[in-house]
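As structure tokens, the structure follows; a few thoughts come after it.
One protein chain is absent from this view; the other protein chains keep their places.
For clarity, chains are labelled A, B and C in written order, and residue numbers in each chain start from 1.
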Amino acid sequence: MATLSDFNGYQPTWCPGCGDWGIGIALKMALVQLNYSPDNVVVVFGIGCSGNMNDFLNAYAIHSLHGRAIPNAIGVKIANHRLKTIAVVGDGDCYGEGTNHLIHAIRGNHDITVIVHHNSVYGLTTGQVAPTAPKGMKSKSTPSGIIDQPLNPLTLSLTQGATFIGQGFAGDTPHLIELLKKGLQHEGFSLINILQPCVTFNKINTYQYYRERGYRLPKDYDPSNYHLALKKSLELDDGKYPLGVIYQVKKPTFTNQLTQLKERPLVENEERRKEIFFQLLNTFK
Amino acid sequence: MATLSDFNGYQPTWCPGCGDWGIGIALKMALVQLNYSPDNVVVVFGIGCSGNMNDFLNAYAIHSLHGRAIPNAIGVKIANHRLKTIAVVGDGDCYGEGTNHLIHAIRGNHDITVIVHHNSVYGLTTGQVAPTAPKGMKSKSTPSGIIDQPLNPLTLSLTQGATFIGQGFAGDTPHLIELLKKGLQHEGFSLINILQPCVTFNKINTYQYYRERGYRLPKDYDPSNYHLALKKSLELDDGKYPLGVIYQVKKPTFTNQLTQLKERPLVENEERRKEIFFQLLNTFK
Amino acid sequence: MMTFTWKIGGEAGFGINAAGSIFSKFVARSGYYAFDYIEYPSLIRGGHNALEVVIADEEIGTLREKIDFLVCLNAETYQKHSVRLHEKSLILYDQAEFQPNGTGIKITLPFKTILSDLGGDLVMKNTVALGASVALLGGEIKILLEILKEQFAKKGERVIQFNQKFAQAGYEYILNHYPTLIHRILTYKKNNNKVVISGNDAFSLGVVLADCRFYSAYPMTPSSSVLHTLASWQEKIGMVVRHAEDEISVINHAIGSSFAGVRSAVGTSGGGFALMVESVSFAGIAEIPLVIFLAQRPGPATGMPTWTEQGDLLFAIFAGHGEFPKIVLAPSDHLEMLRLAAEAFNLADIYQTPVIVLSDMFLSESHRTIDEEKIRKLAHQYQIDRGKLIKNLERTEKIKPFLRYQITEDGISPCLLPGTDGFFYQANSYEHLEDSHTTEEALERKKQVEKRNRKIQTYLKNHFQTPKVYGNLEHASMVFVSWGSNKEAILAAIRDLEEKNNLKTALIHFSYLYPLDKNVLLSLFDKNKQYLLVENNSLSQFGNLLSMTLGIEIERKILRYDGRPITSYFIIDELKKNGDIK
Partner (left out) sequence: MMTFTWKIGGEAGFGINAAGSIFSKFVARSGYYAFDYIEYPSLIRGGHNALEVVIADEEIGTLREKIDFLVCLNAETYQKHSVRLHEKSLILYDQAEFQPNGTGIKITLPFKTILSDLGGDLVMKNTVALGASVALLGGEIKILLEILKEQFAKKGERVIQFNQKFAQAGYEYILNHYPTLIHRILTYKKNNNKVVISGNDAFSLGVVLADCRFYSAYPMTPSSSVLHTLASWQEKIGMVVRHAEDEISVINHAIGSSFAGVRSAVGTSGGGFALMVESVSFAGIAEIPLVIFLAQRPGPATGMPTWTEQGDLLFAIFAGHGEFPKIVLAPSDHLEMLRLAAEAFNLADIYQTPVIVLSDMFLSESHRTIDEEKIRKLAHQYQIDRGKLIKNLERTEKIKPFLRYQITEDGISPCLLPGTDGFFYQANSYEHLEDSHTTEEALERKKQVEKRNRKIQTYLKNHFQTPKVYGNLEHASMVFVSWGSNKEAILAAIRDLEEKNNLKTALIHFSYLYPLDKNVLLSLFDKNKQYLLVENNSLSQFGNLLSMTLGIEIERKILRYDGRPITSYFIIDELKKNGDIK
């Protein structure tokens, strides 16, 4: 049984008050409470302030390239589907550079949990707008305000078939821990979009902003109701932020549909190599 | 006034009976009927059987890389927003290699028309599955049937803010010509998803298949009704294919929101270069 | 050596490729050796497809100048290829379609009528032509019928018989109408075990031999058939084959699965490889083993998808930002493709870095008959070497970081299998300390750069293979220098030059292209010989690599960059043009 300190790497270098602190702690707590330990979980980090968690959380890990954490995570899962596999990414990372990989990972229902730091800016490159930035938001790369309207990650993932969509708030860690645990326990693709105030560069989407507009989904909310989930996801477009498991449905995971992996993980497949080689060679006669 | 023959390039090399023939003719007819001619329209072609229209349709054109037609088209429009700019792409091209560019082009409401040959296969590379292939479809790269479920281009573009979404059928060219004209006349981003049977490699989505499941939207259909459009778009997931303008709403185009382009296209901007240069140099004193 | 070139041409979509591979198999099962090469446009229908099969009584891996038997399924085939006919060449055609006007023995066969009589459609012309060819070359029809049975096995008995019927019809038509023209080219010889494989098949077999269990790719000519072949084998051999959404996803799938301990490879062509290079650099600093199959085609950009060129060499060698070691191999023929494909996985594991296996359309899509024994021997010799991969390690009570990037003398650090109890570490795309945490410290950075670079010396010492020398360097007046798939064409030119022009030449042929060991190679080039660079590109990229590494410049160059492969007769024409020979 691992402890919190087992998971603690370097002291975080995030700005004081940044939402990343809350996400970092919540993820470690969730992992401890689910009996994971640094040696039986693989975390793939993107590049950004979010991705800098690579040095603060101990695990078998990949500190990937900007936007590429998801395909790395899929590759890990296919090679060893016994390992819990998580991607920790930024919104520029996952909804900008790597939007392609998010959508096609959803199509395959790959059994990975994607945790997105939704702060509407590129924090680490000093604050340019991210694809989730509200239209008109000013930043160093958009001094007159961004012309593009924001991408909606919830409707994007729901309509393309994600089997678990959750939204959390970095300022409400107890709720976030429970949400992360549900996502981590979900078999199949799980997206957890975490509203994360960037206190240094995003003066619009502050803790205050989210406290005024975020609300926990009611106890009786049925996350398996697609049309209700669609309604909830569309609220993001009007600046309303439902918190909790927005949608969840059970579908076979990618690796569960691979007959090759029935008995054991790919990495443990026993070798009948030469025998198979000569059989295949015969087909060229 | 250009004629059809002005637009005719090489004799097409598409397989006899391929839906591309219908799309090629319909596009030329639509351009002629809207008084365009090869010298005042820019068409950017992707790579695929679809993209091979580059040699069959005369226009100022770019035969782009696989998946990159949309950003090329945006660049053309920003440089000279007086030129009608069209992207002719395949579903592997636009919903696979280039999904990123589609989504972020939608966010900017760039005034380009994207015409997608939706044939659920990679035709030109001899028939592998495309991202729109129905789950379980067998192909050379998925002999036991594709595990991934198909992407839904209609809900994808609607939920991310496309201001014009139309769906046509290559087997119904009269209807397709009218649909293309509406898309071409739309100011802002227009997506026209054309159901295009690939007679050589796709034995599921045949003309017959689409005739049985496609239906023209009723005369009184209101394309400005978002929730109705969402309902219609979701029908794709159940193998029902509404034909016509599914959604249309008026929003300022990207180039219309650029004050720099108020008076004239970027390519015609008069040069106060040296004068401006010295003004800017002063700011470094 | 006896050689006989049979060539079949027609419109794309008329089964030229299928006919070619059936004929190649027929030649092998009749006890002979064959080499076949197809030229086809980037179209699904229309355009001209032509496939030639060189029959020989010894192993052959190159094309010959003359066509001995031209099968014309349309007039265009005759127009395009009659220039290579000689007076004794056989020309099979249908006079209802056109009348050949040049040299050669005209053999008209009423394809259309035969087909309509027996209720077959035009696309069956190739099967009739196969039957006729077997007859004209004195082959055994039952071998052809047997192959057709296997070919259409999946399509059921009715389709099998339907095809056999047309083969039989072609065969009998010749026996009845041209008994005097029967040649004794393919009279059955006891068939010692031979296989017919393409370069792509050889790579696929190498993947299996090396126990690679993850292959990801995005379709791109001429690499696609590896994806198709491995996809069809995956369940049987217990590997996973993944057609991902784009090439960046493809290589990052493989980086993830390789990190998790599974031997992994990706396949693509130049344009797809270009999308992968940021991640090649990632595998370089994170020190993750990766095999990349790069099947070249003429660029730049989309270029000429179905033709051949060696135009991506320097791009592949210097691919990826920043400095990190990589290994680039270029197999010279089908057998070496199989050997080096399997070897590449050992090198990738040993050096924990990307290994690029270069092919091109000519090697990838040509088929060669190889004695099965040679492949069995190679397979038995091959031993898997996973380098410093550790699968279990004694843990301490408290979980602790594993020194994934430990500074070592040979530059290679032990690598613990992720998931091993009691440890953790990260594969880091940032510069890092030995324990894999991120660093920006000057000394730590310097240590890691020097450690990664030491892998190059270790490779040159332990695994670099010097080029093979063919012919006698001392006596040769001219020495060809080349790499990859040009070898067989040059060896054929060497034989022809000796026989017809009494000119002694030799060949220095490279398959291990990068990094190169300067000291070992200099001695090869210090002879005051006339060296002649042969490359299938326009900028003599390997010549530039040699001058970069050895500081020597080879002035004389034979370069081809029109999308067609280097052949012995192309080389000989160039020597004639330059006055080296009459």
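FYI, a contact is a pair of C-beta atoms (placed from the backbone, for glycine too) under 8 Å apart; a residue touches a chain by one contact, two chains touch by 3 or more.
Computed from a prediction, not measured in an experiment: that's the story for all the values here.
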Displayed chains contacting the withheld chain: A, B, C
From B:15, B:49 or B:65, residue that would touch the chain that is not displayed: B:65
Option from C:278, C:336 or C:360 whose C-beta touches the chain left out: C:278
Of A:14, A:169 or A:207, the residue in touch with the unshown chain: A:14
Contact with the hidden chain (one of C:100, C:120, C:170 or C:320): C:320
Chain not shown, touching residues in chain B: 2, 6, 9-10, 37-40, 42, 44-45, 47, 54-55, 58-65, 68, 71-80, 82-83, 100-101, 103-104, 258-261, 266-267, 269, 271-274, 276-281, 284-285
For chain A, residues in touch with the removed chain: 13-16, 47, 49, 52, 63, 65-67, 96-97, 99, 122-126, 128-129, 131, 140-144, 200
Hidden partner interface residues of chain C, rising order: 41-42, 248, 269-271, 273-275, 277-278, 281-282, 284-286, 296, 298-304, 306-307, 309, 311-312, 314-315, 317-324, 429-431, 440, 442-443, 445-446, 449-450, 453, 537-539, 541, 544-545, 547-549, 551-553, 561-564
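Everything below uses one rule, namely that only the chains that are shown with their structure count from here on.
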Distance between the centres, which are taken as Cα means, of chain C and chain B, whole angstrom: 37
Whole-Å gap between the CA centroids of chain A and chain C: 41
Separation of chain A from chain B, taking each centre as the mean of its C-alpha atoms, in whole Å: 31
Residues within chain C bordering two or more other chains: 235, 245-246
For chain A, residues contacting two or more additional chains: 100, 103-104, 258-259
